[in-house]
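The complex is shown incomplete by one protein chain, all other protein chains being positioned as in the whole.
Here is subunit A:
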């Protein structure tokens, strides 16, 4: 335990030294960053979480720092790997608050790790602006932890909008009402499948195949074969990254003939398009962005330039928006006093790469993308709870 902490510190110090660059005798803000660099969620964090922190800190320091009541503060990032382990997230956040005395701490990655750390952020009075947490317990949580903010949206809306898209396509006569639904047997997949089932049934869809599979299943071909045998009009998977790729590959091999093919997390990753190329056209998934908006295009270009990789089309933009919100709130409040900054986040609206964001009385961002679809070279939003720029969904037409 001792040794690991020591190792982490060394890693963190080296990284922060590398990131802080030529910070001389200036005012600096210590910003803590916690997230998976190893463990099951490391792959997702490497797409969505860490590159945005690198981009944001680089940009802030290049323009001379954050303006706090006339004084410029450079930012110094202190990074910790939580190994996708909630207890490590908790100890890293505690360490940042007590030993590193960080001025602010960025929200961790993923729903589970954010919720695990919420009591610690609350106890030490840090605002926690989450961009990768999705839950239906927003009201209850923000009562309990008044510093906790949600950008990414609620599961029930994400599921509801997906069903709504299917309903629209059915009413237009494009697809029938046979749905094959599978989910990964993990908190996320189980929750979404459980909330989707009654909504599908209420909307008059027939669930012709329904199953779950364990996380890390090495061969999904039995799942896809059974799904295909049930002759569905639409295939919906509440899936995680490795199985999102696996299910799509099996669908290509089985030549699954459906009007709607929906996989959840990682469908919006650039790696998805890279891997499946033209076969990705028409695939739906969680998320989406307004790919035509100037602010997103500009953000994507800077992301590419600074980090050498493209942002994803779901949470990446929200992650960057969470950093913009923090920065604008510090400048707007004109102080680094955390309570004042938190209050400022609650009371004001923010101009971000995802558009204007204003939190409601539950500290929730009410306007976000719920369903996206690969159309051409981008994963475009087709449904949202009040964002501009949605495009019309298209039917999945083969895998060539």
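List of remarks:
The rule is simple: contacts are C-beta pairs under 8 Å (C-beta built on N, C-alpha and C of every residue); 3 or more make two chains touch, one makes a residue touch a chain; residues count from 1.
Assume contacts and distances are computed from a predicted model.
Chosen from "Chromate resistance efflux protein ChrA", "ABC-type multidrug transport system, ATPase component", "PRC-barrel domain-containing protein" or "Branched-chain amino acid ABC transporter permease", the protein name that UniProt gives for the omitted chain reads "Branched-chain amino acid ABC transporter permease".
Considering the whole complex, the residue from A:250, A:316 or A:370 that touches the absent chain is A:250. Checked against the full complex, the one of A:219, A:292 or A:337 touching the unshown chain is A:219.
Listed for subunit A, the residues touching the missing chain in the whole complex are 36-40, 42-43, 45-47, 50, 182, 185, 211-214, 216-223, 225-226, 241-242, 245-246, 249-250, 252-255, 266, 269, 271, 274-277, 309.
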